Every structure is written in structure tokens, then in C-alpha cells.
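Here's the structure we're looking at; comments come further down.
Right after this comes subunit A.
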Amino acid sequence: MDRRSFIKLTAVTGTSAALASCGVPENQLIRFVPDEDIVPGVAVWKPGVCPLCAAGCGLTVRVMDADADVARNGQLGVVRIAAAKKLEGAPNHPVNRGGLCARGQAAIQVTYHPDRITQPLKRAGERGDGRYEAISWDDALADVVSRLDGLEEAGNQRALAFLSRGGASHRAVLIEQFLARFGAPPPAVYELFGDEVLRRANATSFGREQLPTIDLANAMFVLSFGADFLGTWNSPVAQAAAYGVMRQGRPGIRGGFVQVESRMSQTGASADEWVPARPGTEGVLALGLAHVIMAAALRPASAAGRAGALVDGWSDGLRSYTPEQVEKITGVAAARVVRLARQFAEMRPSVAVVAGPPLAHTNGLFTAVAVNALNALVGSIEQPGGVFFTPQVDLAAALKMSGRAAGAPAPPFRLQREGADDPHIGDAQVLLVDGANPVFTAPRVWGVDQALAKVPYIVSFGSFLDEMAVLADLILPDHSFLEAWREAVPESGATVAVASVAPPVMRPLYQTRSTPDVLLEVGRRLRRPLNLPWQTFDQMLAAAFAALPSASPDADAWTDAQAKGAWSGPVPPGLGRAASLPAPPAARPIAFEEPRFDGDAGQFPFHFLPYPSSAFLDGSLAHLPWLQEMPDPLTSAMWSSWVEINPAAAERLGIGQGDVLEIASAHGSIRAAAVLTPGIAPDMVAMPVGQGHRTFTRYASGRGANPVEALAPMTEPATGALAWAATRVRVSRVGPPDGRLVLFAGGMREHVEEHR
Partner candidate 1 sequence: MSHPTGVRINNDLLRPLLLTSWRFYLLVAFFGGFVVAGGIAWGSQIYYGFGIAGLKWPIYWAFYVTNFVFWIGISHAGTLISAILRLVNAGWRRPVTRCAEVITVFALMIGAMFPIIHLGRPWLAFWLFPYPSDRLIWPNFRSPLVWDFFAINTYLTGSILFLLLPMIPDFAVVRDKSTGLRRRIYRIVALGWRGTPKQWHRLESAMQIMAIAIIPVAVSVHTIVSFDFSMAPIPMWNTTIFGPYFVAGAIFSGIAGLLIAMAVLRKFLHLEDYLHPVHFENLGKLLLVMALLWGYFVFNERLVTYYGNGPAEMTVFWQTQRRSFAPLYWTMVFGNFVLPLVLMGIRRFRTITGCVIASLGVVVGMWLERFLIIVPSLGNKYLPYSFGSYSPQPAEIVVTVATFAAMALLYVLFAKFIPIISIWELKAGEHPSPVLIPPATEEHRLGELHL
Partner candidate 2 sequence: MKAVYGLYPDGLSAQDAVNRLRAAGLADRDITVISSQPMEDYEFGHMDKSTWMWWLACLGGLVGMSFGLVLSWYTATAWPMNTGGLPTFAWWPKLIIIFELTMLGAIFATVATLVVSALIPRKGQSLYDPEVSDGRILVGVENPADEAVATLETALRAPAGAQVKQTP
């Protein structure tokens, strides 16, 4: 028996169970040597890093053997592989401590998604029609290299653009290094629900250009201005864990929690008290509380320090923010303002959090700065039960690279080039796209797709044909997060510096390649090589982690971090991102400005609030069936889009549960089913972002509507961030319930009504 037939025989006997599902297996079967650490039927747990949001939670991945149809060396076959079975939170990870949110649990479906792109694709039809043909990695990389060489020959390196979702990571450092060495501008970053305004405010108030870590676990009183910190904002698992401790983790002590927002979020639903304030006036309420605290001499104005000094009128005790005045502006009763202020000042340690809709107004920076000042007033900065800033490792410094000025504000997302070094996407000759999908998440009126249509050559590293990838001329699919080296550098969620890292959990299912490795290879193959000092991404990671002190006496930092899935500890000297920024130039103090809204209040009587959906965040997770079928916490909706409207407003307009509504702004209109909910102000309609994908796999395509399409191009002026809560709309009923709204629960108001 020769070797070939022996292999065939073992394959046939070994996988007989899988034969039935596999066409003509004799022609296809290949038997690979199983991964050496796999024992049939025995589970192995390996560390991983959750890729779905910036929180960077640590995973522990259950791996077992499974028979899979895979492609190897261009051949298809059934192979016994080591397959990830379940994701759980890594018990000792400093951010998530064993917990994992619904989205993280569902991340495994990214790897096993039936519509994943399995190999490099080259556009075969018109842009956007989704027709692609297979291409080999060699040819694909040669194509990219020749394009970049073309730019270099023409001396037009600045016409290379890179679009990503931002956030600190080694991958981002690699991209930045790639672009810098090539001579291109830094990557353009677009994130619909990005926190630029809050980062800018924190930089202004505290000198920290980053998201805060809220020490809920030690807080006695939490006052949240619109922050959905238990659902979608920042590091929800870490925050929910701390929330659990705040409520019931301390014997005899239960922290209080008040939420200020005009549409009840999942987080607001857990609050002891829900305070609807007029949209865009949350900062006034914060200053009103500060006024009461200072007027009652519970805390001196000086306690707020720099954060307070930034606020117009602070030193005079905020005389224009009396409770009566605040009631007029915010709609919150004066007595309630006084009571909240007293609670906030007396139930120490207390902490105020701000994020989400209050910052998505034209005066978002004012609101954030006002809340920061309130926090500072009660002494809750870097104190137990208050606001912390997770120390950040300067990754570029750890790699001995020169990078973007540490802590410099992220440039706003622009379609067109303004300064020579400004990131942009619209004026590029070659555009590389990693993760971002502004075609879906940017307002239609920005014209992202028209701008992209002018870019002659777009390369996507996406794993799915979403609205962005479908415009690409070349798709170089990345490995899934379980198949490649993954890392994350959480911006928040812990009080010590954290860097998550994990080696591949399983072998790639398909002919995909890790995007960092692809970038490194392209850099090597260029006519003028970029001379990046690493051959592969894991070499880069090894170098970065080697610069960190080991947390374990038995192993170096790199070995230890791989085994644990994370490194954490004090930042070694010289590697920290600037602890504080100099005070900003002495601009005039920040004062309340009426929020500006797009659309006339008479013609467009409703505020329109698109919000990140619990399941899909900004829509990038709409392709995961578990999340599609997970009932929304407040409406129990599955597989659908909906518009939340107050029952009183609905009655006025003759709208019933499930009726089809048209939501029209001055810039577009969308249709979705009505959900009547008491947790929203009568002059507001809200809609989750996430559905309405034109193309995004079989589970999300053509499902529901995308509220972002109707948004006005309003921005927060200081950061240029999209003010996504600043659009006004009119609402009209266009039809009866037509089945587009799928609810798991029977109805919205389920308490038994009394009939006598």
C-alpha cells in the first residue's frame, strides 16, 4: 500500500460518520494531522480576546475536536479539527472577570458564519453588485503591491488612505507604522458611536484624552447622564460587574443610582429613579446640581479645580443655574434638582457619568465638561467610588517606534483632504479598509458612497460582504479572531494598565490571512520595502510585550501574557502615555449654548434618537443569528427594527402598537414599526441602529431600516463628531401592523390592568 492510498484509507475510515454529508468524498477527502493538543472528546480551554468592541474583554475558549468541511491547499474535504465550541469570560481577566456580554458570547458565530468570505476575491462586476471571482493570495498581494508601487513611483504616497475603526491596539500601531513609512497620512477613523466628545472633555477637564473607568463597585450614589454603561457603552461587562457589587455586593450597603435621559435605556431601566430631561440640557442639570451644592456650602467651588474653572460662571457659584432656572431649561422640577444635589453631595462617594445621547448634541462638549466639573466638585476624581483613568501603555514607545504624538486628539473623520497630512478617504487613489463601514453608519447626506465611488482602487480586509466591502475591488479576508493572534489594549475597565493577547485558538478554516501579516508582507514586497522590523504580527507582539515587566516571577511578560490571555500591572516608566496634558489654551470658559437641532420644530415636531442596539451596537453585529434572535431587553423585539414612541404621542397621532410609521427628517425618511413604550418623552422618537443593511450576509440583508440614513449632518463643533441626536423628524402612520415587527413577549404593558 502506498502512502497516498494509506492516507485515503485512514481518511475514509476516520471520517465515515461525516461521509453522508459530503458529495463524492472519495475524490475530496484529505486527512490532516490533527492538532497535537486535541484529544477526541476532551475539552481544552484556551485564552482569547473578544474582538467585537473596544472593551477588550478576555476570553477563555472551549476547544474540542469536530469534523469540519474545510479548504486546505485549494482542496475541500472533511477534516477532524480542533474547533472552538464556546466563548466564556476569562475568570482572571482584569476587565471582565469571568463575565461576558451577549455579544461576546455570540462572537463565535463570526468564525463559523456560513457567509464568511473564504478566500481572496477580485471584483468581477460593477462596484456594489457583489460579484466577485476567486483569486490566489499571490496574485492578490501582487496586485496590491503594484498599486502601491504605482503611487510611490508617481511620488503620490499621500494618495494612500486607510480607513479603520480606531482604538488603541498593536494592530493600530502596525497600521500607523505602515502608513508612516510609506509616506501616507495616518488612518482615517470612523466610529458612529465614538466617544470623541467625552475624550476631548476629559482631556480638557482632567488632561486625560481617554474614556473614564467608573469605580461603581465602591460608589454609594451613581448619577448617570445618558450613559448606557450596563448595555452598550465603554466596557459594559466591567461596568456591569461593578454595578452588581454596588447594588448587592457589600453587606448592608446598597448604592443608589439615578439616570438622566429622555429615552429610557437598558441602563436607565435599572435605575432607582429615572429623570427625563430635555434633550441637550443635561449639562444644565449638572450645573444646577453644582449650584445647589455650592450654594448650600456642601462643597466649595474651588474643590472642582481645573474642571470647574473651565465652566463659565463657576467661581461665582453658577448664579444663573438656580433650581428654578434649571427647571425652566431642563424640565426637571426645581425641588427634584435640590434633592438630587443633596443626594449627590451627601451619599459619598458619589460619581456622575456622562455618555451617549447627551454628548451627541451640538453642545455635547459643554455637557461633558459640566458633568466633569460636578464630579470634580464632590471630589470623585481618582478616588475610590469615583472616576479613574486606566493607565495606558504607549505602545509605539514600547516598540521603540516613533508614533503619533501620544495623547493627541484623534483627527475628525473627513471625506476630503484638508491639510496635507490629514486622514481622508475621498481623495485617495488607493484605499485600504479595515473594519469600518461608514457606508452604513454615516448619514446618507454625507455622501460616503459617492465619495468612495471616485476612489479608483479599494481593498477591504473584511470577512463579510457588507456595504463597505461590496464596494471593494479586492477583498483580502482576515482570519477570524479565533484563528489569528489577537490583542487589545483596553482603554478603560480596570484601574491598572491592561493588554490582552492570545495566540490562535484553532487553525484557520479557510484560505484567509491575518491582516497584520498581510500588511507586513506587502511592506516587504514593495519596490521600496518599508523595513518594518517584524516578519509576522506575533513577532511584533512579542517585542511589545517584552518591554513590559512580567507579572509572574516564573515567566517573562510575553510568555505569561500568552498563558493568561492578558498582561496587567503598573506601567513601566517611560512607557506611559502622558499622564496629563497641559491645560488647554486659555480659551473663553465653556458656557451653555442651546443645542441646535436640524429641522424646524413646527414641521418636525419630534426629536429623533438613534441609539446603539443592545444586540448589534452600530450594526456591525447584525449578521450573527444569536443576536438577531435575542429579545431586546426593553421591547423584546427580535429580527426587526422598530420606532419607540410614547403612548400619549401615539394616541394623538392615531398610532397603535406595530403600526408602520414613516420617520422623515429634512434629509431622508425611513419606515419601521411602532413600539409604544412609556420610557420615552412624548416629544421624542427613538430607534435602534443595527438593522437596515442593504447587504450583510443572509441574516441581516434587507432586514429592517437604518435610522442613520435619515440623520442630519450636525456635528459637535470642537471635535467634528457627528451629533447623532440632533435631528428632528416628523412621524406619520403609513399602515397597519404588517408583520415586520417580531416580538418575543406578548406586549409592552404587561401588568394586569384592573377592571371593575
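One rule holds in what follows: a residue touches a chain if its C-beta (ideal position, glycine included) is under 8 Å from a C-beta of that chain, and two chains touch if they have at least 3 such contacts; residues count from 1.
A quick word on the picks: all candidates are chains of the complex that A comes from, given by their letters.
None of the values given here were measured: they were computed from a predicted structure.
This complex places one of the candidates 1 or 2 in contact with subunit A: number 1.
Residue ranges of subunit A in contact with candidate 1, taken from their complex: 636, 745-747, 750-752, 755.
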